[in-house]
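Quick one: this structure, given as structure tokens, is what I'll be asking you about.
With one protein chain held back, the other chains of the complex are shown just where they sit.
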Amino acid sequence: MNNRKLIRDPVHGYLELNEFTVSLLDSPPVQRLRRIKQLGFSNLVYPGANHTRFEHSLGVMYLASLLAEKLDDEKMVDEIRAASLLHDVGHPPFSHVSEGLLKRFLGKKHEELTLAIKKTPVKDVLQAHGVRANKVIKHIVGESKVGVIHGDLDVDRMDYLVRDSYYTGVAYGLFDHLRLIKKMRFMGHEIVLEHEGIKAAESMLVSRFFMYPTVYFHHVSRIARKMYERAMKFCIVERDFDPYLLLSMDDSDVMVYLRHQEGFPGEIARMLDERRLYKRALYVGPERVDISWCQKQDPEKLEEEIAEMAGVDVDKVIVDIPPVERVRELEAKVITSEGVKKLENVSGIVNQLKAFEIENWKLGVYSPKEIVEVVGKASIKSFNVEKRKKQYRLDEVII
Amino acid sequence: MNNRKLIRDPVHGYLELNEFTVSLLDSPPVQRLRRIKQLGFSNLVYPGANHTRFEHSLGVMYLASLLAEKLDDEKMVDEIRAASLLHDVGHPPFSHVSEGLLKRFLGKKHEELTLAIKKTPVKDVLQAHGVRANKVIKHIVGESKVGVIHGDLDVDRMDYLVRDSYYTGVAYGLFDHLRLIKKMRFMGHEIVLEHEGIKAAESMLVSRFFMYPTVYFHHVSRIARKMYERAMKFCIVERDFDPYLLLSMDDSDVMVYLRHQEGFPGEIARMLDERRLYKRALYVGPERVDISWCQKQDPEKLEEEIAEMAGVDVDKVIVDIPPVERVRELEAKVITSEGVKKLENVSGIVNQLKAFEIENWKLGVYSPKEIVEVVGKASIKSFNVEKRKKQYRLDEVII
Amino acid sequence: MNNRKLIRDPVHGYLELNEFTVSLLDSPPVQRLRRIKQLGFSNLVYPGANHTRFEHSLGVMYLASLLAEKLDDEKMVDEIRAASLLHDVGHPPFSHVSEGLLKRFLGKKHEELTLAIKKTPVKDVLQAHGVRANKVIKHIVGESKVGVIHGDLDVDRMDYLVRDSYYTGVAYGLFDHLRLIKKMRFMGHEIVLEHEGIKAAESMLVSRFFMYPTVYFHHVSRIARKMYERAMKFCIVERDFDPYLLLSMDDSDVMVYLRHQEGFPGEIARMLDERRLYKRALYVGPERVDISWCQKQDPEKLEEEIAEMAGVDVDKVIVDIPPVERVRELEAKVITSEGVKKLENVSGIVNQLKAFEIENWKLGVYSPKEIVEVVGKASIKSFNVEKRKKQYRLDEVII
Partner (left out) sequence: MNNRKLIRDPVHGYLELNEFTVSLLDSPPVQRLRRIKQLGFSNLVYPGANHTRFEHSLGVMYLASLLAEKLDDEKMVDEIRAASLLHDVGHPPFSHVSEGLLKRFLGKKHEELTLAIKKTPVKDVLQAHGVRANKVIKHIVGESKVGVIHGDLDVDRMDYLVRDSYYTGVAYGLFDHLRLIKKMRFMGHEIVLEHEGIKAAESMLVSRFFMYPTVYFHHVSRIARKMYERAMKFCIVERDFDPYLLLSMDDSDVMVYLRHQEGFPGEIARMLDERRLYKRALYVGPERVDISWCQKQDPEKLEEEIAEMAGVDVDKVIVDIPPVERVRELEAKVITSEGVKKLENVSGIVNQLKAFEIENWKLGVYSPKEIVEVVGKASIKSFNVEKRKKQYRLDEVII
């Protein structure tokens, strides 16, 4: 039976699926991704940002196929296709939004992913096509030699940058992803970039540099996300909500659950629904606060400290210390006339962007509008905010 | 206080809001539109189609402003801006999806709209800016002389055609909407089209002609919609669900409600979630079935008749007889060298498309996969399906 | 040696060429196409329309490859690739602009094409790769069984519609060309369309319907083209210009040649350069003039008649009677449940557009601004213009 399928994607055009990928797509864990927004609460800033993990996964599959077809290993191509469709099935509702929460209560690394993939019916589909679940998981978490789905220049990031650009309307995420893929190839199983692809790789990095502050770390979506996380934490701690449930719930389930809660979580749900958000009591970058000190703090303790100092309820104070992640692109391998080198060693701009990642970093303390001033004052003391020369050391800060 | 706001829209670029429109936007009934998908279940066919009534309303405001600024009547411009943002606040979850249902149980015309607009806080915002709610409602329902929001060539349709194209990735909805607006002007309060705008108006009509079968009436979204409506009807009739609630619920609320129902509605919710949909037992156009006879039937009676004939449960049979709507563009006024004429009288293609609307029409009978064959056979008898010459008369068919 | 090449095309993305197609591309007759505008003088209306036959040929090659790869005949795929790159090498400067002129003075059918392909160095490249020139020519002129380059639904038209849209900025030419190609396949060597591709085929036809009057037959580019043709004819007849030269000249050569002419041709060149164009003395459609009578007239005789009647120089009167071409798409084969049928028999809109092609037809008489009125009056007499019912018979009019 010809089980081929053609799906229209506004970003990449027509996507073709074969019988194997159609079967995976039809499995409930992948269908669930239809109901999980790619950008969590970013639609409160960018009204068009309602796209889902489902279409992103399709896009990753498209790009992964373009790249993987250069491998002379049909088996591995199947693994990679499966990995592309499955790479987000372990995500909780609102995408990354409650990840911190999940990690905290679930603990084991990649457990949620393994749960989602190894349970039927996904496992059955994989088995029926002779694809081993463990291999697929390795591709997803970056433990495969072949960094197509998760690596220095992976198609996961390529798709989300161009896709998030498309749906937010922010041009910054666009870069020449097709040229980048055309100029990537495999040495053995390792991805290397031909020299003519350097500009495209640089432009991908620059895209991220712009998308982070403009979209991914826009203060309004950070605030909404943190409000939501706080409400969920409250339910887990005070109302015996089982965090394992998040792995099978979708955005609707969790939002409706919150709406029906009495007290604090219900109030937060109403505030999110009506876009009545906490405001910034403090919002400063590394030029005013010690970023490496911040990274070592426990936000909850600081919330208590600030709340006490300001004389307000601790529920009304949210401390947001975003992590600073290593820029993986730096490590990408490039073929030069003098042999294979790291991208950061052949590209001036890439080398500079190490520090820029940090310059986009912002510490936030958020509160209801009415108490923003007192909370702000307390925060300044707590964080010892001052006019300072940048004094962080890159290696102390980046995780 | 400068309360201006700039919102990024992927379709029209930057949208500017002033204090009045920001206040309306911030009202809960408009914020609720963020959580109601523009195209209901169409994302089961087009994975990108997750856009909402909220962004559509912003887009309508943008286009309405472009057009209304040609009026020399600042008061009316404010009314029209309000109408653009509010024109969908009476919509139930999943947009049009359950309208039929609503009409049936709520009855009074425009009641849902009036309820949403006349109750606080929208009413307060309107009053504070000296805009009368009744005037706004008239613009929305097409009882105003000025057909900007609802008329022969209205901006509501313009926005949804280009927006639905953008998010589905289907090029058909694109047409030269900017030229069309540039070539529209007011004679008194009536919109007329300059001669140079005819091609643009024709192309809008053609867009609709293609978008209807490809997107709006795609059988998969019709089936999903009908399954959902059937589940909701069940809850209203059998489980005392109050249909008035739909006016304040959003897509999440209603979907989660269904998921938690036992029996038939819960099963439908799971099927929708996992995209296990009814299939077409019968799917024919006017060349095989008497369309004017169909329009007069009660689908419920036919469902019972077919179920009985096929020996299956009536829950497993859905009869879908879409209405055939009058093509409003036909009536658009055009300035010609021989005076103002109707568009259908100056444009050959527009005139022809009267009949085409009907050619895109399809009667559907839908059932679970397992019983599609028996239901199909019964349906053929019930509808007296045969090879026939087209014998409908336009005026008998169009409502 | 790896002689692969990657070329960036704004319309289709990256185009890949292999050694064979690179060699063809590097031949002078194909490089000449870089200097021949696709749309002749249309840039006088649409300033962006400066694209060339060269990029169009690359685009045709891209689409042709997509389609031809479905053939299981590597030899023929090579022929078709060659045909795509070479299909326009017989074009004179300004593309179609002077075709009529050429046909008149050169006479033999396809002679210019044959000359350009069979002479070295193109011939050498073909031979070196074992591709027969005669086969290539047959693909181009539509005498091959395989209508990829020239047929009922050919990729030549697909490319120019989307490309001309891109560069003019007119949205009308966009249609779902990728879907159309995906839904085309070969029965033997004949192209047939799967049922799911009908809407895409219809939309291609509609694109043409809109592009013709808006772009291809815009009166300003018709006028400029006709002025240019008149000047060239003058040079051939009065100044012994050898029309064979046109086959190796480009837009620059011919324009500079005209600029350096004394008298009439030089004046026309200056008028074109400064966009001082003739105006419409008469411009009417089939509702006012007998189109089938028009098709049988000799424009030169009518020009003389009108000039005499108006008392003006015959150089100042241009009669433009565009041909009405058969809509080839009508004949496209479609697979239906009842066997293979013609597109016009399964699609209502396609069937209707037969007549629409004629409704877009306009007879024009053009003159310098100062004498437009007298020439107009004389033209009305000459053409017996009146208010008439449409009375043409399709089969009498279409060529």
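By written order: A, B and C. Residues from 1 in each chain.
As a convention for this text, contacts are C-beta pairs under 8 Å (C-beta built on N, C-alpha and C of every residue); 3 or more make two chains touch, one makes a residue touch a chain.
Bear in mind the structure is a predicted one, so any value in this text is a computation, not a measurement.
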Practice problem: Kindly state which of the options C:L115, C:I236, C:M255 or C:V314 is in contact with the chain not pictured. | Solution: C:M255
Quiz item: Which of these touches the unseen chain: C:P10, C:G263 or C:G311?
Solution: C:P10
Quiz prompt | Residue of A:E202, A:E303, A:D320 or A:E344 in touch with the missing chain, whole complex considered | solution = A:E202
Quiz prompt | Candidate in contact with the missing chain, chosen from A:A171, A:M187, A:V237 or A:V340 | solution = A:A171
Quiz item: So which bits of chain B touch the chain we can't see?
Solution: 6, 8, 13-14, 178-179, 182
Quiz item: What chain A residues would touch the chain not displayed?
Solution: 170-172, 174-176, 199, 202-203, 206, 209-210, 213-214, 348-349, 352, 355-356, 359
Self-check item: Residues of chain C (touch criterion as defined above) contacting the omitted chain
Solution: 7-11, 13, 26, 28, 31-32, 34-35, 37, 43-44, 46-48, 50-52, 54-55, 58, 166-170, 251-253, 255-256, 259, 273-275
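As a working rule, only the chains that are shown with their structure count from here on.
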Practice problem: List the centre-to-centre spacing of chain B and chain C in whole Å, with centres computed as mean CA coordinates. | Solution: 40
Exercise. State, to the nearest whole Å, the distance from the C-alpha centre of chain A to the C-alpha centre of chain C.
Key: 50
Quiz prompt | Residue list for chain C, restricted to those that touch at least two other chains | solution = none
